[in-house]
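Excluded from the complex is one protein chain; the other protein chains are retained at their positions.
Entry: chain A
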Amino acid sequence: MLGRIDIAEDAVQEALVLVWRRAHQFDGSRGSAKGWIYTILRNRCLTMLRSEDREVPTEPQAIDRASESAAVNEAFDRLPTSTDLRGCLEGLDDGTRRAILSSYVLGHSHGEIAGRLAAPLGTVKARIRRGLLKLRECLS
């Protein structure tokens, strides 16, 4: 998601400090420890991606579309065929599936997805919302 091992290490370190600091807030009846920790790490990564003072490349010329696309494909390809998530993602049209995967796997915002699809922001938001509802219906 962050694309550089030194920044990734920073994210993991900061997440572990938060885990340590917030351990008293963990409540096992509200989800697994693993889920709780992954969420802290994901949130750290997203904050780092969204903040401008980090050296995460966001300049247009630094964006490697091919490797982004490969990372999204790889995540999908590696989902075991037995998982419901894979089956339900397969039921979405290609663009919507890629938009949802790139937000989860690459941490892309609505704006970044719209930029890459060269589509209006509102259209992209609506498309993702329809996809999420369809996905939720399929998964429940």
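Simple rule for what comes next: contacts are C-beta pairs under 8 Å (C-beta built on N, C-alpha and C of every residue); 3 or more make two chains touch, one makes a residue touch a chain; residues count from 1.
Here is the rule we use: contacts and distances are computed from a predicted model.
Taking the options "Anti-sigma factor", "Fumarate hydratase", "CoA carboxyltransferase N-terminal domain-containing protein" or "Spermidine/putrescine ABC transporter permease" in turn, only "Anti-sigma factor" matches the UniProt protein name of the chain that is not displayed. Residues of chain A that touch the chain left out of view are 1-5, 8-9, 11-13, 15-17, 19-21, 23-24, 26-39, 41-43, 45-46, 65-67, 69-83, 85-86, 100-101, 103-107, 109-110, 128-129, 132-133, 135-136, 139.
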